[in-house]
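In what follows, a single structure is set out as structure tokens and then discussed.
The complex is shown incomplete by one protein chain, all other protein chains being positioned as in the whole.
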Amino acid sequence: MAQAVSQNDHGHHDHGHHDPQELKMLGFWIFLITDVVLFGTLFATYVVLHNNTAGGPSAHEVFEMPGVIAETFILLTSSFTSGLAVLAMNKGNVKQLIAWLIVTFILGAAFIGLEVQEFVHLVHEGFNFGTSAFSTSFFTLVGTHGLHVSMGLGWMILLIIQLSRRGINDVTRGKVNVISLYWHFLDAVWIFLLSVVYLMGVM
Amino acid sequence: MLENIKEFASEFFVTGDPLIYGADVSIALVTIAIVAGLTYFKKWKWLWRNWLTTVDHKKIGIMYILAAIIMMFRGGVDALMMRTQLAIPNFEFLHPEHYNQVFTTHGVVMILFMAMPFMFGLFNVVVPLQIGARDVAFPFLNSLSFWLFFLGAMLFNLSFVIGGSPDAGWLSYPPLSELQFNPGPGQNFYIWGIQISGIGSLATGINFLVTIIKMRAPGMTMMKMPMFTWSVFATCVIIIFAFPILTVTLALLFLDRFGGGHFFTLDGGGNPMMYINLIWMWGHPEVYIVILPAFGIFSEIVSVFSRKKLFGYTSMVFAMMIIAFVSFFTWAHHFFTMGSGADVNAFFAISTMLIAIPTGVKIFNWLFTMYRGRIRFDLPMLWTVAFIPAFIVGGMTGVLLAVAPADFQYHNSYFLIAHFHQVLIGGVVFGYFAGMYYWWPKMFGFKLNETLGRWSFWFWNIGFYVCFMPQYLLGLMGMTRRVSTFDWDTGWGPLNVVSTVGAYLMGIAFVFQAIQIAYSFKYREKDTTGDIWDAHTLEWTIPSPAPEYNFAITPVVDSRDPLWVEKQRRAAGKLPKKDAKPKYEPIHMPSNSGIPIVFSTFFFIAGFGFTFHWVWMAVLGLAGVLACMVVRSMNDDEGFYIPAEEVEKTEASLRGTL
Partner (left out) sequence: MADHSNHAHGHNEAHAHGSVKSYVIGFVLSIILTIIPLVVVLNHMLSEIPTILVIMITAVLQFAVQLFFFMHVRERQGNQPRWNVMALIFGLAIVLVVVSGSVWIMAYNGVGY
């Protein structure tokens, strides 16, 4: 790792410039914090409106925990595997890095699959987007997280392509660091979704 | 077939009002003139290469300010139309529905498409130069921010001729803005226009925060930053926390209207009050977003034109950061009358009053900076001096409004209108004008004409007081905002006439400014010093306008007013008269990119599709957006280097005239 870094630094010599990867990392971190506020606002809306069921089903009538628990552990594991991808990258092992990214991708896709299945099930139960303020805020909050995960999946494909073409260099290393940060972040958001929406809903 | 087209067109385009037909014709003529002009002078390529695809922060800044001035014209015409309608009781100049549209677009345009881009323009022009950086942290993102803003603003303005303007007020409270009461496309234009430009604003906030944190010249610690840069820092902190709330709020309103949701509807368990709660969580910080940079501008100008160091630098910084923080704790004062209970109102009344303390500290700092200074009253200083009384009156009436029980009387009256115009014009607009006059030579290399500027200044100032002072009284007499007309027996007639006269005086002032810019451009005298005001900070150490790479040699800083200290040392003979010939090195530059404008155009198309519920078009637009992201991700453009010899040549030709 140390060697790879110094090599790349020489290839990327900027006069009076700052390390672009360092800038990107801070910029992305701040972006994630804006995303924290975005989710915070959605949580606020959900918490305020979650009792307004307008005669429709309420939380403990519709939520089915087995699927949610499976989703939780899948996402947790994928957060772990995305970390292993970073470790593989730090060892300079492209193959291992791509392999862990693929594992992360598959877990993420499984998560999205289960979530879609859950949503379809809910709609069949007569609990759809326009049923009540509760259902609208539920689908929006959980759906926004799902959208984030889906964006991450598309991004991961692009990254895997770039890694297999160009290997590990300064640019791709920055991107892997950023996406793993993003993935951990989505896992953290899910923890609060599980706690506030599902667990407090069914208790 | 023809009938169908005719029917579609009469729904699609706004019809039936001679005023709008007149505007249609003038818009069409101007567009044709621009296109023909560009084609005739063969300037398309030049436009694309030098402006539309540029990632140079200085050019992006100029484009922002140009857009802001155009939007100020549009918002100003709206204002004059309203004042005309209200000049005489029972006047029939605008229909009530049309009046609703006019006050809605006036508010949105002035805050989001005039004040915000004006502010971002000054950020772009000044901040990298002031901190000794070659560019912002993410030049590509910077260009993307501009185009998102610009096309968002265009989408919003399109509602003027297509589909109909929004008419639910500048913050579009539900239930009025819900589908049930507002089925037309105007409200969708509102949501998407603001949403698209809001994403750009958020990106700018991130961009400048990282720029300021990471790209300061060596030696410039946080506590040695110029005050304007500090104000930008504080503003960006507010932007990154406030704008996500706006994004969510607008998205929820859109889901209600487009997807049949029940966030803010009257049925299905929705709660319109929640929208008001959320929008003001963004809306209140937003007013601090626009005012803080003005404070920064005044701080720079006061010290330069008083030939003194800024009084109380540290307290200024603390005041700014405290304002940034407390601004997130005051939002409920916009709806004291909602009935959230005495404890809620008490909390937010006190937090609102608290904000007056750091603001007062700043006012005293400016006064003490002027105290015993050798003041020069050039245009920037003139606007700064005009700001102080205007803002004190505006601020004091704000404290009156913060008294929750009394607010039940003032709420939504013309007292409120007078208050916020006084702080927004007296604070924000005066501040940005001061900044524009101050940094204009840095942007273009020549000063704006002083005489015409003074005419404009006095028309603005007299018009401003003549327009808004009567409105405080009208508010106390019971006149409420957003009424399109009133009866003779209300007794509001005389003061309204006076107020309208004031508005027209400000209109004349704007015309003077337009003439001033044109005149100064025609008879410009090139500034060869690069330091036309005898200023204190780094941006004045380089030629005007700044070369594309800003600083040939990265400056090293050891004080808060580096240029001033250097000049003093030079005068005292502590530095050699001319520096030794510097050793230039190749400079790394980012490449231009067409992706931002294409990306934003696709976003515009998506927004237009959602506005008219044309799903195919929305999907097409979003697919384009995603495609642009993929192209960007796969393409690693490393930029290019300007060779050392070229830097040397440019510097010699720019500084040779010294």
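So that you can tell them apart, the chains are marked A and B in the order they are listed, and the count of residues begins at 1 in each.
Following the convention adopted for this analysis, a contact is a pair of C-beta atoms (placed from the backbone, for glycine too) under 8 Å apart; a residue touches a chain by one contact, two chains touch by 3 or more.
What you see is a predicted model; the values in this text were computed from it and never measured.
Chemist: Among the options B:Ser145, B:Asn271 or B:Thr352, which residue touches the chain absent from this view?
Modeler: B:Asn271
Chemist: Specify the residue from the set A:Leu26, A:Ala59, A:Val94 or A:Leu114 that touches the hidden chain.
Modeler: A:Leu26
Chemist: For chain B, enumerate the residues touching the unshown chain of the complex.
Modeler: 213, 237, 240-241, 245, 268-274, 277-278, 281, 328-329, 331-332, 338-341, 344
Chemist: Tell me where the left-out chain touches chain A, residue by residue.
Modeler: Looking at chain A, the ones touching the missing chain are residues 1-2, 5-6, 8-9, 19, 21-22, 25-26, 29-30, 33-34, 36-37, 39-41, 43-45, 47-49, 51-52, 54, 65, 69, 72-73, 76-77, 79-80, 83-84, 86-87, 90-91, 133, 170, 173-174, 177, 180-181, 184-185, 187-188, 191-192, 194-196, 199-200, 202-203.
Just so we're on the same page, only the chains that are shown with their structure count from here on.
Chemist: Once you find the CA centre of chain A and the CA centre of chain B, what distance in Å lies between them?
Modeler: 34
Chemist: Once bound in the complex, which stretches of chain B touch chain A?
Modeler: 134, 137-138, 141, 202, 206-207, 209-210, 213-215, 240-241, 243-245, 247-249, 252, 255-256, 259-263, 267-271, 274, 278, 281, 551, 554, 585-588, 626, 630, 633-634, 636
Chemist: Where on chain A is chain B touching in the complex?
Modeler: 14-18, 22-24, 26-27, 30-31, 33-35, 37-38, 41-42, 44-45, 48-49, 52-54, 129-137, 140, 154-155, 158, 161-162, 171
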